[in-house]
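This report concerns only the one structure given below.
A protein chain is absent from this complex, but the other protein chains hold their places.
Letters A and B name the chains as they come in the text, with residue numbers starting at 1 for each one.
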Amino acid sequence: MIATETRQAISDLYANYAYYIDADRLEEWLDFFTPDCVYKIIPRENAAAGLPLSVMLCENRNMLRDRVVSLREANIYNLHVDRHFISGLRIEAPENGVYPVQANYAVYQTTAEGVSMLFSVGAYDDKVTFVNGVPRFKEKIVVIDTAAIINLLATPL
Amino acid sequence: MIATETRQAISDLYANYAYYIDADRLEEWLDFFTPDCVYKIIPRENAAAGLPLSVMLCENRNMLRDRVVSLREANIYNLHVDRHFISGLRIEAPENGVYPVQANYAVYQTTAEGVSMLFSVGAYDDKVTFVNGVPRFKEKIVVIDTAAIINLLATPL
Partner (left out) sequence: MIATETRQAISDLYANYAYYIDADRLEEWLDFFTPDCVYKIIPRENAAAGLPLSVMLCENRNMLRDRVVSLREANIYNLHVDRHFISGLRIEAPENGVYPVQANYAVYQTTAEGVSMLFSVGAYDDKVTFVNGVPRFKEKIVVIDTAAIINLLATPL
């Protein structure tokens, strides 16, 4: 059994993760990761086959920060608003203080023209560790149910 | 840290809020609000700009009751069934016994012809207070991600 306080803290981490992306506060969102974090997006077909091929890979928080900077300054993409739904949090017993956590996610986007639509569904397959008593993502693997959205990826899933 | 019992009671409030709307038991749903409650729907653009302009505003529970009565007796709208999804509950530390609470919502509607579709996504930005030990909405602000649905608003979000 995972202690209630631990469950609540990890549950809050996911609520905050979604909140800061959806509020477009990505610079603060970076704080939810450890400095040595891995952030990876993999199509479900690859994940099922155990293939390491990812459509996005950041091997530490600085790489993730570079993505945010590039999003702010350089990338050209459809302006939109994100809305995350995270469901079915599964927290497994920790190994060396690191908790494997899985959940399903759905991201909706609303365009500048005012159309809301489903953008991506898939699952998180994460590792969460506590730093000074606060949970942080040591590893975040986003398994997208279809690779068809790759070219549209801009803001984080 | 918010006490576990408080978290659970507030979490239950949101589950009940959704349940009673989706079951079309709006008269009972009114009981989840305080008599002096504010219920407001704002487009995201306005909320982000700090503009007070709302597309719907009830400044107490009697006004909210009037809306329900009018829905039952007078309004003409597409018959449909609602289905709410609420995700990412964030309960902040209380000020004078009032808890700021945020969450994302998605509402699906199923038409009389049997088509289910996304109706609205957005966020709740609420204030919850305890009355005789039971949590109630003192303020419910629904931030809709697009104002495009305004003319279709009938049942509560």
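Here is the rule we go by: a residue touches a chain if its C-beta (ideal position, glycine included) is under 8 Å from a C-beta of that chain, and two chains touch if they have at least 3 such contacts.
Note that the structure is predicted; figures quoted are calculated from it, not measured.
Undergrad: Looking at B:K40, B:R67, B:H84 or B:K138, which residue reaches the missing chain?
TA: The missing chain is touched by B:H84.
Undergrad: Where does subunit A touch the missing chain, residue by residue?
TA: 1, 4, 7, 44, 85, 87-90, 102, 104, 106, 118, 120-123, 145-148
Undergrad: For the chain that got dropped from the picture, name the residues of subunit B it touches.
TA: Residues of subunit B in touch with the missing chain: 4-5, 8, 12, 14-16, 18-19, 22, 81, 83-87, 106, 108, 110, 114-118.
The criterion applied here is as follows: only the chains that are shown with their structure count from here on.
Undergrad: How many angstrom between the C-alpha centroids of subunit B and subunit A?
TA: Taking the mean C-alpha position of each chain, the two centres sit 27 Å apart.
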